[in-house]
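First up is the structure itself, then whatever we jot down about it.
Here the complex is missing one protein chain, while the rest keep their positions.
So, chain A:
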């Protein structure tokens, strides 16, 4: 669990560096080696690691729009994910998806940039598992800003009435871009949303990875045993802006400092030390994580960019005869 968290944190820090290259001094979103928006999840690691620790490759995860920490914990290929973020041909999606839209069917991971819209497909994966009498489960990750969305609430209901093996994990970082949680919902505990759907709802405070691990264990167990869905809300902290380049003028400095100060990784390390883990083991985990991240970034940067002609491929799995020409605007 710690290794996944440390890997994710280091990964985000390195991506931030790479992203800002070429965008300085004046920030231009389309410049540099990584263009487009980049949403980093530093401070969210406890939820991805604590939950995915219980998952197998055949379990499905739909990620949030800041998906890297969940992807890493689910076992998504780090090199190919990185190549995707750099827009390379050997990326997970051949450079067509980018960082918000990572698809790795080998470990049943996918993500969407549309808020809460990963929930219905997770319900669908759970439905498929139930119909086939399998014991795989599905997990949908979303932010607390997404719990007002119809797609989420409708998914809770569908999952509940059909007792589907799905877990909804809400990452509560207090902010939806510039909107603090208090201004968009009247419930402090998002897990209360579960009450209206007759499913268990559980909230874990203080970025506590161990507590997430325990709560998720129960939820995943319930789902695997055919006892239906669970809603889990996990307190996390947004250590950075909503996206890179966000000046966060709307956010009080004290809040940013609080987020920097409350850290799930520090907490977990302290817990491990308290239960007897020695410094050497923790250090080893850290250096292994760093090496893995550096390898992935180095590898990704060496990969070729896609051939422009690739743009016309993959619109369909089964393209009608001669369709590529039509797409291009030819005959």
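A few notes on this one:
The rule is short, and it goes like this: a contact is a pair of C-beta atoms (placed from the backbone, for glycine too) under 8 Å apart; a residue touches a chain by one contact, two chains touch by 3 or more; residues count from 1.
We adopt the following convention: contacts and distances are computed from a predicted model.
From the set "Pyruvate dehydrogenase E1 component beta subunit", "Cation:proton antiporter", "Coenzyme F420 hydrogenase subunit gamma" or "Peptidase U32 family protein", the protein name that UniProt assigns to the chain left out of the figure is "Pyruvate dehydrogenase E1 component beta subunit". For the options A:105, A:150 or A:322, the residue in contact with the chain missing from this view is A:150. From the options A:10, A:68 or A:88, the residue with contact to the unseen chain in the full assembly is A:88. Contact between chain A and the unshown chain involves residues 26-30, 35-37, 84, 87-88, 91, 93, 95-98, 100-101, 112-117, 145-146, 148-151, 176-179, 183-185, 245, 249-250, 305-312, 315, 326-329.
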